[in-house]
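Have a look at the structure below before the remarks.
Apart from one protein chain that is not included, each protein chain of the complex appears where it belongs.
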Amino acid sequence: MARAVSNRRKALVTICAWAVGIAIFFPILWTVLTSFKTEAEAIASPPSFLFFDWTLENYSTVQERSDYFRHFSNSVIISFGSTLLGLLIAIPAAWSMAFVPGKRTKDVLMWMLSTKMLPPVGVLIPIYLLFRDTGLLDTRVGLVMVLTLINLPIIVWMLFTYFREIPGEILEAARMDGAELWSEIIYVLTPMAVPGIASTLLLNIILSWNEAFWTLNLTAVDAAPLTAFIASYSSPEGLFYAKLSAASTMAIAPILIIGWFSQKQLVRGLTFGAVK
Amino acid sequence: MGQITLNQITKSFGDVQVIPPLDLQIDDGEFVVFVGPSGCGKSTLLRLIAGLEDVSSGDINIDGRNATEVPPAKRGLAMVFQSYALYPHMSVRKNIAFPLRMAGIDKAAQDAKVAAAAKVLNLTDYLDRRPGQLSGGQRQRVAIGRAIVREPAAFLFDEPLSNLDAALRVNMRLEISELHQSLKTTMIYVTHDQVEAMTMADKIVVLHAGRIEQVGSPLELYHTPRNKFVAGFIGSPKMNFLSGRFATEFDAATIGVRPEHLTVSHSDGKWVGKVAVSEHLGSDTFLYVDMDGVDEPVTVRSTGEIGFRHGDTVHLTPTADKIHRFDNQDLRIA
Partner (left out) sequence: MATQHSRAAARLMISPAVLLLLGWMIIPLSMTLYFSFLRYNLLIPGMEEWTGWTNYEFFLTDPAFFAALTNTLLLVGGVLLITIIGGVLLALLLDQPFWGQGIVRILVIAPFFVMPTVSALVWKNMFMNPVNGLFAYFAKFLGLQPFDFLSHAPLFSIILIVAWQWLPFATLILLTALQSLDSEQLEAAEMDGANFLNRFVFIMVPHLARSITVVILIQTIFLLSVFAEILVTTNGGPGYASTNLTYLIYAQSLLQFDVGGGSAGGVVAIILANIVAIFLMRMIGKNLEA
């Protein structure tokens, strides 16, 4: 039972919480604000917070100079592609483990998890060489493959924890009602698991969108997603704060929005169901 | 048609044999109840018939056809689950129509069958609702509706009433019995509740540790239980068992007397004891009597109101022809 809290105490907590919240959020806020300044105002001293001439100039410059939308579409294709491909492979696997568990199911799950613990740098060279020799370097197909594989364990795990909450009796009922295996998965399991599948989808889009080891090491120009695009600002364009801010804002905005929608599922997904 | 024959079937999970070789014949149109304490294998047996589990050995014949290897979808049976197992994302209409849709029946025929089933089950006004918006009893009826439209060879019920409250349970019990009267289709019904078994069954199968203890009509089991287990399981309150000097008098290892077959008196009777607890229900009075040489209190059921209280001395007399005698193998002595 919640108790009534005195308004004074609540006001105090409100002030503290908001102060901390804004402090943590400040770098993002500052980046967004700077993106609307001119380069001169961006480095003005003292810095101006709201009272400057708002301009969209930086956004158009970023697009013109470095073809932002190509990188954006690379990011979209890579993150959505790898997530959808991952779901296609993971849904049947998670079905098996959740509803037809065998003696080795637990071992398989743990083994899948262990592949996620492999430090990427440990396999950087072979992947790099394999990609070089097969012409997959700097291609979106190559990145989709790698990101599908590195996120597959997370997708399987998340789906497994969601599927496990669906009573097996319902699937048995479908079987008794004459449903073949595929009908059972398509008409009964998948619609029931829509919320779980959706949050798995969102979390994996976030992870793939922000993945910055393979995307930086396996792309150059053609397939470079936003992570690599922003990295190209490290020098010397990084000194143009307003343009850097505009590019950064565009790179993080879509994912911030998706992220805010899926924050509840994030906990479960990132802890492999250990914390719900 | 709905004739089911189990031929020497067994089921093992790993090294544990939960069903030892078992034979059973279920005739067309019969209402058969599998009853037994939890863990006796009654649900497993039902799932074997349904095809949701494989038998480890033996044959299952449905209408003379060997169905042992047939997947559940093709056995022509319908099942009502304990949790109802309704599809939460479908309306009542779609739930009921699902088996027809899986069978590829055309839309018009589906609608007609759903409407007919809904009418029988008083669900017509709820067809467009989701299961989540229905009461427990209504959900139960949807589950039955989904089973009816298949026109199955037999209905399988897996403890269908255990999630309902007491009053609703009595209602649904009647509805299912009426349904059986009108459809005349074979029904196999699993329960741990011997009252449900007694009231609904044409034939009761008492199971214990995977073994069939006795098969018979409700009254056969009540009057002539084959052994001590069946005697104790069927009937409420439970039969009293007395051994030692009480039993030797009757030439048995143990004797059993049902609470309703004991008469009480303040002054004289065959046995004497002290009242531990007396429960007054108005219509009946239950006395729990401590007797020398008997471990558990002896239960007595008397009709109406009788004036015994805690600590009173009471004399008990069993009805002579209602005493059940058991040998040292716990089997009935005829």
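Letters A and B mark the chains as written, and numbering starts fresh at 1 in each.
Convention: contacts are C-beta pairs under 8 Å (C-beta built on N, C-alpha and C of every residue); 3 or more make two chains touch, one makes a residue touch a chain.
Values in this document were obtained by computation on a predicted structure and should not be read as measured data.
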*Can you pull out the displayed chains that the omitted chain is in contact with?*
A, B
*Among A:81, A:153, A:178 or A:196, choose the residue that contacts the chain missing from this document, as touch is defined above.*
A:153
*Taking the full complex into account, what residues of chain A touch the chain not shown?*
1-2, 5, 10, 13-14, 16-18, 20-22, 24-25, 27-28, 30-31, 34, 43, 45-47, 89-90, 92-93, 95-97, 99-100, 102, 106, 108-130, 149, 152-153, 156, 168, 181, 206, 209-210, 212-213, 216-217, 226-228, 230-231, 233-234, 238-239, 241, 244-245, 248, 251-252, 255-256, 258-260, 263, 266-267, 270-276
*Tell me where the left-out chain touches chain B, residue by residue.*
51-54, 71-72
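The rule we apply is simple: only the chains that are shown with their structure count from here on.
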*Provide the C-alpha centroid distance between chain A and chain B, rounded to the nearest whole angstrom.*
53
*Where on chain B is chain A touching in the complex?*
50, 52, 71-74, 77-79, 81-83, 85-90, 98-99, 102-103, 146, 150, 156
*Which residues, counting only chain A, touch chain B once they are in their complex?*
167, 169-170, 172-180, 183, 187-188, 191-192, 194
